[in-house]
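The following block contains the structure, expressed as structure tokens.
Note that one protein chain is taken out, while the other chains of the complex remain in position.
Up next is chain A:
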């Protein structure tokens, strides 16, 4: 009897859901909210929530419902969470994905169900090439683009030779390949370290110093970047061989890297001081809403994802069944991106500028990132030819 009662209740709830779905915009958000990299997921969530605040918590007059799911940085968990969002929550959009491997595992579920997926960070080459889809957009970049920009900067600086160090997994190889695709000097050595378990880089640093290379390039996201910079500085190599980086110094790692990060250049498509009104408002309001924290490029990309969704829903006057019209609108990138205006390529990956960022002490005496120069304008990823969408 009791069981029947609960069953009836559950069914009533299940029946009630489509009714609410029709007059609200449902968004699933998959990111990492546990473990050491939860700080990244939290930053993305903070920025996404701020974007919703700026939209008045409504999209085209409809209330917004966001369901946050933790992928635990594991591809299998990410896939399960994506399936749950698509099949049982029946969301209209899925946003998030820090990690390329998690995104690749989750992609098919979203595409098969024709649910719009917006990657707010991960940019594996497959997504830009053979796996591109009308239902998938990116508000970030393709993995190779950022290190390729760094390679261009090293050419500008007249660097003659480089020693490359990176983690031995898919993104690590993309990154080192990215530098090599643009750097014109000699690659003296290339070392891959065991990921993510190797924590001590003394053997690689010793080799880099003994290789007599003019410079070192590394890609170490998250805590590994802190460890690498510590060891690089402690070994006294900082005074001898300059370091160039991609995704190694950001607002999350900087409080831990401290002075070790001063003078270490990085490339990025968004920096906190980009001079447009939307970006100023974003950075100011973020720091007001989350005291003690500073937004990162992860957050800026999540913020843009919310704006992209808003542009699509507004364009179809809230009729979420008009998928083709929504897709057409999103392809225009018709919103005020925090990085400044950009266009979408045929594969729905932004064609955008990459900036040189440096670490400086700001007005409050705190270390922060600063735009120094534009390395490359309107850069398009090199995999777009492989995408079947024209």
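Operating definition for what follows: a contact is a pair of C-beta atoms (placed from the backbone, for glycine too) under 8 Å apart; a residue touches a chain by one contact, two chains touch by 3 or more; residues count from 1.
Rule of thumb we're sticking to: contacts and distances are computed from a predicted model.
Looking at the choices "Cation:proton antiporter", "ATPase AAA", "Branched-chain amino acid ABC transporter permease" or "YCII-related domain-containing protein", the name in the UniProt record of the chain not drawn here is "Branched-chain amino acid ABC transporter permease".
Only one of A:47, A:82 or A:227 touches the absent chain when the whole complex is considered: A:227. Only one residue in the set A:42, A:139, A:311 or A:337 touches the chain that does not appear here, and it is A:42.
Among A:67, A:111, A:256 or A:314, only A:256 touches the chain that is left out of the view. If you put the hidden chain back, the residue from A:130, A:200 or A:284 that touches it is A:200.
Those residues of chain A that touch the chain absent from the view are 35-36, 38-39, 42, 168, 190-194, 196-200, 202-204, 206-207, 210, 223, 226-227, 230-231, 233-236, 252, 255-259.
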